[in-house]
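Partial view: only certain chains, each at its native spot in the assembly.
Naming follows writing order (A and B), and every chain is counted from residue 1.
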Amino acid sequence: MLEWDKQELLQNVRERHPLVECLTNNVTVNDVANVILACGASPVMVTDPRELEDFIGLAQAVDLNIGTMAPELDLPFEKALAVAQQLKKPVVLDPVGAGAAKCRTDMLLRLLETYPVAVIRGNASEIRALSGEAGKTMGVDASAGDAVNEETLPARAAMASALARKHHCVVAMSGAWDVLTDGNRVVICKRGVPQMSQITGTGCMLTGLTAAFVGANPQNVLEATVAATEMMCLCGEAAWQRTQSLHGGLGTLRVQLIDALSLA
Amino acid sequence: MLEWDKQELLQNVRERHPLVECLTNNVTVNDVANVILACGASPVMVTDPRELEDFIGLAQAVDLNIGTMAPELDLPFEKALAVAQQLKKPVVLDPVGAGAAKCRTDMLLRLLETYPVAVIRGNASEIRALSGEAGKTMGVDASAGDAVNEETLPARAAMASALARKHHCVVAMSGAWDVLTDGNRVVICKRGVPQMSQITGTGCMLTGLTAAFVGANPQNVLEATVAATEMMCLCGEAAWQRTQSLHGGLGTLRVQLIDALSLA
């Protein structure tokens, strides 16, 4: 399904079974675990600060998704980043809802200034908010005004690249067109189907998938991120096609998406 | 699938995409988000007290479901109600387990005395507990003795109406027969299938669906509540019919329910 070198990156996930330690939100935590299993990696979803060091020590990558932030998670989030830095484990950050609430944006900006991350994976509104550009995020979905298309691509790609250079990381800006960049190289992925945004958690799932790919391919973070994004988009297309042939709706689409990831 | 005016209420959900801010339980939070997406609305599941004001400010309705209450959620629940009151956003309250534990009933009664809600959506045992009538709630499902049927309907409808008048809200009492009332008008819905109570979260899903309908139709709260209930019942029937034709069980029923809601 993927091209040769991407197949190799996936093959590494399937052979190395990276352990992905996830601090993620309670809305989509089950889907994230199942996606990580479906691609051949192994999930652990631990947030207790007393054991983060043990589990991050065992893991090949950390998925940090602030979707359902809470006062009692401030310490786990910070500690996970500190431990990952100390143990040199790559962190894939999902800045859910950045821009929609000031305290959320502020927390993310402070964490990004303090700790290194390997990848920031978010939608266009979230990436814009982290870039400090003006705009409005409505809830946890990207605003229509932030969509990446033929016209807006140059400015949006420049914004993502600047964010990547600033934080020395890869930025994966998801949407109808995905923009993936390490600050120098920019890859555009135009695959996927809009129905994927009508089931909750496809963004979170992609972040988990990205962490699995980065954990198995730590020397090639941009390539791993591109491979994860393309895999999710192609599997989304296959899942929607199969859903339609079954005359199904969004419930079937969710099941077919996990099917496609596990059969890819 | 729905009659004309109910179709219009659903059309409003699909066109206005109301944002529904949900403070809900961690058992069914994913299903609630997917149901809200399936009907055409947009879910946010934020409970952090530091950002409730921002997200409720963006939202058209609030879904407050106390299913997995916890000491650390006392403040978020109270703050959500206070902010919703201040910003005049309609709240749909799901009093999960009212009557099963004293501290749960007490919390609900206190909140209802302090803050306005637009709709209370619960099963017959929960509505009875909030009405102060004697009885016993076993766990989170309605007791057999609370069932609404030909014989018990008059007394149950009077009880629901009195609760609606007391709190100036709509009461949606779910079960084999649903009783929906604003204190003056009473609507009975006898649709749906008993299998819906054998998958977890159909009550929570209906509460989320009701919040989506109320958010898109704030001037017609009773009508919106009736439309949400009928949509859930009819989709439950369709889902069970399809499940049987596929020789499936409760796993398939859950998938077909989301399918039916998204295809309605």
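Quick note on the criterion: a contact is a pair of C-beta atoms (placed from the backbone, for glycine too) under 8 Å apart; a residue touches a chain by one contact, two chains touch by 3 or more.
Given the structure is predicted, the values throughout are model-derived calculations rather than measurements.
Depicted are 2 of the identical subunits; the complete assembly encoded in this structure file consists of 3 such copies.
In the analysis below, only the chains that are shown with their structure count from here on.
Between the CA-based centres of chain A and chain B the separation comes to 32 Å, rounded to the whole angstrom. By the touch criterion stated above, chain A contacts chain B in their complex at residues 25-28, 30-31, 67-72, 97, 100-104, 138-141, 198-201, 248-252, 254-255. Contact residues of chain B toward chain A in the complex are 19, 26, 29-30, 33-34, 37-38, 42-51, 54-55, 58-59, 72, 254-263.
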